[in-house]
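First the structure, then my questions, so here it is.
The complex appears here minus one protein chain, its other protein chains still in place.
Note that the chains are named A, B and C in the order they appear, and that numbering of residues resets to 1 at the start of each chain.
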Amino acid sequence: MMVIMQQGATEEQIRHVMERLEAAGVKPHPSRGEFVTVIGAIGDDRELVASLALEAEPGVEKVVPILKPYKLVSTDFRGGTDVVVEVAGRKVGNGSFGLIAGPCAVETREQTLTAAHAAKDAGASMLRGGAYKPRTSPYAFQGLGAPGLDILREAREETGLPIVTELMNLRQLDDVLDVADVVQIGARNVQNFDLLREVGQAGVPVLLKRGMATTIEEWLLSAEYVAREGNPNVILCERGIRTFEPATRATLDISAVPVTKSLSSLPVIVDPSHAAGKRDYILPMARAAVAAGADGLIVEIHPAPEHALCDGPQALHTETFDEWVADIRRIVDVMGKVIAGDGSVPVGA
Amino acid sequence: MMVIMQQGATEEQIRHVMERLEAAGVKPHPSRGEFVTVIGAIGDDRELVASLALEAEPGVEKVVPILKPYKLVSTDFRGGTDVVVEVAGRKVGNGSFGLIAGPCAVETREQTLTAAHAAKDAGASMLRGGAYKPRTSPYAFQGLGAPGLDILREAREETGLPIVTELMNLRQLDDVLDVADVVQIGARNVQNFDLLREVGQAGVPVLLKRGMATTIEEWLLSAEYVAREGNPNVILCERGIRTFEPATRATLDISAVPVTKSLSSLPVIVDPSHAAGKRDYILPMARAAVAAGADGLIVEIHPAPEHALCDGPQALHTETFDEWVADIRRIVDVMGKVIAGDGSVPVGA
Amino acid sequence: MMVIMQQGATEEQIRHVMERLEAAGVKPHPSRGEFVTVIGAIGDDRELVASLALEAEPGVEKVVPILKPYKLVSTDFRGGTDVVVEVAGRKVGNGSFGLIAGPCAVETREQTLTAAHAAKDAGASMLRGGAYKPRTSPYAFQGLGAPGLDILREAREETGLPIVTELMNLRQLDDVLDVADVVQIGARNVQNFDLLREVGQAGVPVLLKRGMATTIEEWLLSAEYVAREGNPNVILCERGIRTFEPATRATLDISAVPVTKSLSSLPVIVDPSHAAGKRDYILPMARAAVAAGADGLIVEIHPAPEHALCDGPQALHTETFDEWVADIRRIVDVMGKVIAGDGSVPVGA
Partner (left out) sequence: MMVIMQQGATEEQIRHVMERLEAAGVKPHPSRGEFVTVIGAIGDDRELVASLALEAEPGVEKVVPILKPYKLVSTDFRGGTDVVVEVAGRKVGNGSFGLIAGPCAVETREQTLTAAHAAKDAGASMLRGGAYKPRTSPYAFQGLGAPGLDILREAREETGLPIVTELMNLRQLDDVLDVADVVQIGARNVQNFDLLREVGQAGVPVLLKRGMATTIEEWLLSAEYVAREGNPNVILCERGIRTFEPATRATLDISAVPVTKSLSSLPVIVDPSHAAGKRDYILPMARAAVAAGADGLIVEIHPAPEHALCDGPQALHTETFDEWVADIRRIVDVMGKVIAGDGSVPVGA
């Protein structure tokens, strides 16, 4: 780390900071300029920066960390090798494109099975669907709960598609793990650290949505919580951040795709549905995500969006979903990728 | 609600929206303008707006709700009467000012007791301290856990100050309830709806921090989750929102104080420490919070901030905390309020 | 507009609002609900909403405009026909893709001519380059001024590429108009309304960058300032908005492409360079922009980015720019568009 002292910091303050660095086992290198002194202390400073809290010392202007604060999920750690998350034979990452589709919420057996078949027929890699729904208003539909998980189990049996479903709290852990091939951690839980630790210990593939106000660095630190329990199978999911612009539900941070791919070895997919909030914008935003280098997409489909109990305005129609996928596939092709589990390649190839 | 149709919406689309409103038991009133038709449907639309999802219907431009989406926590519901939250004889709200102070994290018995006595001596109303700490980095100190709760219990016995401490997940619920006089729900859990429901059922006073990207409306809906379980004792806590400005850790939304007080009957306090992130800014920001009409403050104090395991740069020194409180009290006086539990008035008066 | 009265608004307040609407020549339609009265007044409310200021009246909760506040630049006004901006035979819009490249700032004759030839050879449609540079710091290079314009004139003579250059203030107007084929209005001047009016009167094609904190609606209103002077030739340019995310210089709002195209008839291009701030991210972000449906791109190229006087870290190398364009062209092809002025089609075709 570099400790930048204030203009006018005293010799005693400088000496005190150096002593604290030395006491922590780090060798400090002071550089004395005309106006300001900077104390360098180079090494693995991930834990030191946090634990020393030198910014609280008198005379310190600021502390600049040198190393990224995450380690296991960084590109440096794996020497440039990408993590490929494999789910029931479908791979996400390194040229294999994960296309995840399904209803926002599991509402009925019929609605879910219709969506599952539409996803399957259009060539999707996995089925999404929420049995537990985090809703801003207590007056909105909160999900079917456990019976919803049973419907998802049946949909997997019928279609063979792996299931992506959300875990909201630790008490649901066993039930969700019993059905989920991929456990989704939603945007509101991206810093629910206890949840992250437990899905890390469970070893199940995790789809980790970025929070609405989470920086990319914080998001990768949340992934590090999972990885640190021995579970490297994290799929990052950009889903839009909160900004001043009201025209969309969230602002899709498309640059998060190349940024996370340059900083981290994890695959990154994009959820255009929640960012757009409006059906018409989803196709262009999905195309953009693929072109930006995303390793997959997660989209919402529904047999009758205008009667959906959750997020109807942003759901694609199941009956035309195959055309939608055909459109997206043109960009997937240009990017030299293949949709995992797609009819055109054997599953698990 | 008002359903604004698109320019060019067909008669059939308009009729269809009206039929859906009628089927839901609401009488629609269409207004046909030169360019656009608007369909009004007035009544308690809290559940209808969400459940009908008319924005997903063809021809609909947008749906404008008329009523506020929350009810129990609104000023209208209580006819202008303020909720006063009473904690072991200390009141927060309606002229009684809650001053909560203590360390960010419980680190040691000595550190916590020193802070508790400093809080008590300076005239604080309650003691804060975290046994479970949500930390962005897995490499940072995560709190003492259960032993930390024991230290808090001892601090209460020694000083008589009620305890405010954070609950992070459902599994800690019983342990935390056993010690906490007020359960703090942190910024990262403001939309952890299962947690909100359970503290609602527990009936304990709740300090509900605003999330970093939570609108005031969403924050009040989170409070509504608690209130709906029969627990009206929610203290709202503004702690800064995330913006583009890097000079402070978060941007304290001072206008949230008058805004929430005009929309809701709940007391609102301010946490200047987390917003500022830097000791020097906390006094002016705390003064501002009091002047804006806050019903209280929550601040971090530490006997040795430069050795704190958490948030040292923003901790006030315990040894000069009494001067700090004396400064704040001048503005509390001008606002015609009294610090709850302050030496100047008998506790519970 | 719909005027939503407060709960508890008096009959007199309701009557007063209706009288003001009638006095303004609009027929009010009140709808009285159980809790709230809404007064509808349908018609062209663009000027009325602003001029009546009914939100300042006692008893009024809020005013909801029905029509979009802009008119000439809206899709409705042109009945779905797109504006195609033609610049010296190059078209931008309706399938014709404008690729604009060049240095951030004109620094020297040699640097600019090298960049101009690289742009031309790679198949770009126009040359960009700033003679007047808005710089955050007074200590940074401020542009060559008038001599820079002469260099641009020479570059156009040598390469035949039309010139896009920025206008910063009214005093430079004649000089800039003398050289510019397209006048760029920078992000910081998007609400410099006098400047907008004058380039509107000049009738020259305008490249209007979105401001860092400008909503799409405000941006279209700025375009309306130009159009209202009789000049419909406005190319919108998304260049990133300011958010909390520090990993990029600005957050490219990719959804602004489909959103503006659905609201407005104007062509929309994207500047990935200023949003990215870092060379490595520009290709994926440019690909994404094309896939999202942009009508063009504007990018910075430099023969020696590490010696650039302005924005070097985000400049592409001139010597490999042809490969960069070849990559982008693959997505342009998939989108069924053609780069204007590209070797593959005659200029002006």
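Note that in this section a contact is a pair of C-beta atoms (placed from the backbone, for glycine too) under 8 Å apart; a residue touches a chain by one contact, two chains touch by 3 or more.
Worth saying up front: this structure is predicted, and the values here are computed from it rather than measured.
Residue in contact with the omitted chain (choice from A:I4, A:V84, A:L113 or A:L177): A:I4. Among C:E224, C:D271 or C:D295, only C:E224 touches the chain that is left out of the view.
Not every partner is drawn; the one left out touches chain B at residues 213, 215-217, 241, 243-248, 251-259, 262, 275-276, 280-281, 284-285, 287-293, 330-331, 334. Touch with the hidden chain on the side of chain A covers residues 2, 4, 7-8, 29, 31-36, 38, 40, 42-44, 64, 66-67, 76, 242-244, 246. Against the chain not displayed here, chain C makes contact via residues 46-47, 50-51, 53-58, 69-70, 134-142, 168-171, 188-189, 191-195, 211-213, 218, 221, 224-225, 228, 241-242, 279, 305-309, 311-313, 315.
The rule is simple: only the chains that are shown with their structure count from here on.
Greatest centre-to-centre distance from chain C is found for B, with centres as Cα means. Distance from the chain B centre to the chain C centre is 39 Å, each centre being the mean of its Cα atoms.
Remark: chain A and chain C have CA centroids separated by 31 Å (rounded to whole angstrom).
In whole angstrom, the spacing between the mean C-alpha positions of chain A and chain B is 27.
Annotation for chain B: residues touching 2 or more other chains are 242.
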